[in-house]
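All protein chains but one are shown at their positions in the complex.
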C-alpha cells in the first residue's frame, strides 16, 4: 500500500510568460525552490493554481511539468477535475502516467449539488480511477462534502484522503472521529493555514495551503515544531503567519495577493488571466509594499530602502472576519432546525 | 485593580418550580454544586440562562440569589442587558450592589446594528456603569462586535474583557493580537466549547460555556490539563466533549438539550417557558436517553438498566456542520469584496 | 365575525420628550395626522415602533394611548410580544381591554427557533388569547415562520392573519395558495413596501410598513390605484417610493432614517434610545437633507433654500442589494439539498 499522504503540500501558482502562456522554465525553477525549502509535496491545479482559468490541455501540461521536475523527490497530488466524470477519469489516467502520487478532485462546482449528488459523482470517479483519489472540500467555491458523505466515500480503497478548506476546527474533528477508526491511513489535510497549528493539534495530518508557496520555510517549520510538541513557538509563528495570510487574502481577489507575494520571493509570474483594472493595479502595488515589510521581518526579503512604517491590525480584514463569524454563527443556529 | 477574569465561568440555567416561577432553593443548590465541582465563576442571565424569557424583576432576583449563594467563593459575572442604556445602567448599579465582580452586556439584539451603533451603545454604558463591564459577542443571536470596535471600547478602563461565542479561532487570534499588547489584563473568554482546548492554546484566558453547567468537572479538567501543557490528554477529552456538545446543541432548540442533561446530574429544572409540543417532548426523552449513555461513559451518571447501544456519528449533526462550514466559507470569500 | 384586516396599517414611531419619556401629546397628534391622511389602521409596538427599547409598562402605555386616540376611527393592531407566553397573554388581555382590533405577535427572537418551537409558541398564545392574533414574520430579526407552520396555525380561528416582512413575492404566493382556499378571510399583509404594488397584484390584502408613517398619502394612493386596476400609475409611484425607501433604510440603522423623515413632516420625535455617535449624527443630518429633497419632489415638504442637486442611484444601497441577492440565491440553491 502506498504511504499515507502527510505534511505540507503546496498548491502552487503557475508562472505565465509575456504572451500569457505557461512559463515552463520558471515553473520548473519554482518547483525546485519549493522542494529545496522543505515542502513535502506539490499540488498543481489547485484553487491557488487557478486551474479553472486554464484549458484542459494546459492543465495536463502543468501536471506533466511538475511531475517531471519533482522527479520522485516529493509526491505530486494533481488536481484532476474536468467538465464531467468521463473527462475527469481521462485526466486521472493521464496523471497516473505522469507519475502523480494521487489526484485531488474538487467537489462539483457552479451548481451547488446535494450530498447525494456529490456522493454519486465521487463514487463514479473512485470506481473508475486508476490512481488514488483525495477529495477536495472547499465550500466557499464548490458543493460542500459533508461528514456522512465522506464516510460513504471512505469505503472506497481508492479514496485515500481529504483536503478541507473550510477552516472549521470542529468539522475537522468530526471527520477524524468518524473515519480514522476504520481507515487509519486516511489523510486529513487542512487548507486553512490561519489555524494550521490548532488543526495539527487536533490530529490533522498536514496542510495544503497557498501560503506554503510564499513562505515554505515557515509552514514547514510550524509543522515540525507542532509535531515536535513545541506548541509555544508554533503558536507564536501562527500569529505571525496570520498577519501575512490576512494581508494576502483580504486585500485582493484570490489568489492575486499570493501572486504578489511569490513575486517578492524572486519569481516572474506574469500577469493574471483575470484582468486587473488600473485601480486594482494601484492597490496591488500598495499591497506588495506591505507584503515586502511583513516578509522582511521574517528575513525572507530585503526591506524597502525607505523603511517600513509600524503595522496595525487592518480594519477591513477585521470587518470581513466579523461578517464571517456572524454568518457562521447564524448558520450554526439555523442548522439546529 | 481587580484581578483579571480567567478560567471557566458557568452560564447556568435557572431552575423553575411547578408554577413556572424561579425555584430559589434549587438554584442555590445548583450554585453550590457547580462551585464544588471546580468552576471558577458563575454567569447568571446568559443565553443559556434564558435571560430573555424572564422579566426585568426576575433577572434582578436571579443575580441577587447567585451573588448571595456564591458569597465570595467565586466571582459572579452578571448578565445585565435590559431594554435600553438607561435600564441597563440601572441593572449595573443593582448588580454592583449585590457584589457581582463585573457585568456582561450582550450586544444589541433584534435589530442588527452597525459597528458604529454597537460602539455607541457600549460606550455609553461603559461611561455610566459603576462596575466593570465585559462585552458579549454572540453573532448568531445579536449584532456582531468586530475587532476595530473592540479596540475602541478597550480604551475604556471599565471594559475589562470579552466573551466571544463565534467559535472562530482566527477571530480570537485577531482580537488578542490587537488588544493584548495595550491591555494585558483584558480577558478573552470563549463561549464555543467545541474548540475550548485550541482556544486556550492560542491564548484565550478561559471559557464561559453552557457545557460547564453539565459537566463542570470535565471542562475544569480540560482547562487545567491545557494550562499544564498536557495537550494530548486535553485533546482526547476535547473529542469526547464534542460528542456531548453536538448531541446537546443539535438535537433540540437551545438550550433545551442542556436542560435535559443538567436534569441527569440530579437537578429539578422544571418545564421551559418556551412550550414544547408533544412531538418535541418525545424527541427530548429520546435525546435524554442518549445523553445518559454519553454521561455514563464519563462515570457521571448511572447507565440505563437496559444498557447503551453503540454510538455512531449522527448524520443530522454532521449536516448542520456542513451547512455551517459552507456558509462560513462563502462569507469569507464574499467578505474579500 | 370581525371584518378582515385590509389596507395600509402603519407601524408608527413613538415620539419621546426631552427626558426620553413617551411624549403622549405628540403621539396623539401623530395618530390624528396619520388617520387624516388615509391610513386604514395603526400598529403600535412594531419593529418601526422600537418595541424592544421600551419597558413592558411603556408598551402598555403606548397601546392605550393609540387605542384611545384612534377612538374607533381605524382599527388598532397592537404588538403584544413579551418575555414569554404568560406575559404575552397578559398583554393580549390588556390590549383587548383597550379596544384593539387584534394583536400582532412577532415570532420568538434572540434564539432562532425551529418551526416546531415556533408553532408551539404561537399555538399556546392562540389558545389563551382573548383577542384575535396576527402572526408577524420578520426573518431578518426573528425566527422565521414557514408555510407549513402558518398552515397549522391557521387552524386556530383566533389566528386571523400574517404580516410578512420577508419581501419575497414567491413566498407570499405560496402562503396565499396554501391558506386562502380554506380561510378566505385570513389576512395577508406585506411589510416590504419596496414591492407593495406587486404584492397587491398577486393578492396580498394590504401592507403594514414603516414608510406609511412618513408618506401616508402616497402608500394609500398606491393601494387605491392598484385595487382600482391602474397599474401603470401605481408602478410609477412604486419606483419613486423605492428611492425614498432605499434612502431611509440603507443610510442609517433602522429605524433612524425613518425617524429623520417623519421629523420632516413636522413631528418632534426626540432622540433615539439607541445613542448616536457624533459621526452618526453628521451622517443623519446629511441623510435628512437628502430626504428633504426627495419629499419636496412629492410636494410634501418645502425644498431647502439652497435647492437640491440632481440625484443619482447611490452605490452603497446598490451594493447592499447585491449582497442580498447573492445570498438569497445561494440559499435558494442550498435549500434544494
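The chains carry the letters A, B and C, assigned in the order they are written, with residues numbered from 1 in each.
Simple rule for what comes next: a residue touches a chain if its C-beta (ideal position, glycine included) is under 8 Å from a C-beta of that chain, and two chains touch if they have at least 3 such contacts.
All figures in this text were calculated on a predicted structure; none of them were measured in a lab.
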Field: Sole residue of A:30, A:43, A:95 or A:119 that reaches the chain not shown, by the stated touch rule
entry: A:119
Field: Touch with the omitted chain, as defined above, among A:22, A:85, A:268 or A:293
entry: A:85
Message: Tell me which of C:17, C:58 or C:168 is the one touching the absent chain.
response: C:168
Message: For subunit C, which positions touch the chain that isn't shown here?
response: 115, 137-141, 144-148, 151, 165-171, 173-174, 177-178, 194-195, 197-198, 201-203, 229, 231, 235, 238-239, 242-243, 246, 249-250, 252-254, 313, 315, 317-336
Statement: Touching the unshown chain, subunit A contributes residues 20, 47, 52-56, 83-87, 108-114, 116-117, 119-121, 123-124, 140-142, 253-254, 273-277, 279-280, 323, 326, 330, 334
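Definition applied: only the chains that are shown with their structure count from here on.
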Query: Looking at where subunit A touches subunit B, is over half of the residue numbers used by both copies, so same, or under half, so different?
result: same
Field: Averaged-CA centre spacing for the pair subunit C and subunit A, given as whole angstrom
entry: 47
Query: What whole-Å value do you get for the distance between subunit A and subunit B if each is reduced to the mean of its CA atoms?
result: 34
Query: Residues of subunit B that touch two or more other chains: which are they?
result: 140-141, 253-254, 323, 326-327, 330, 334
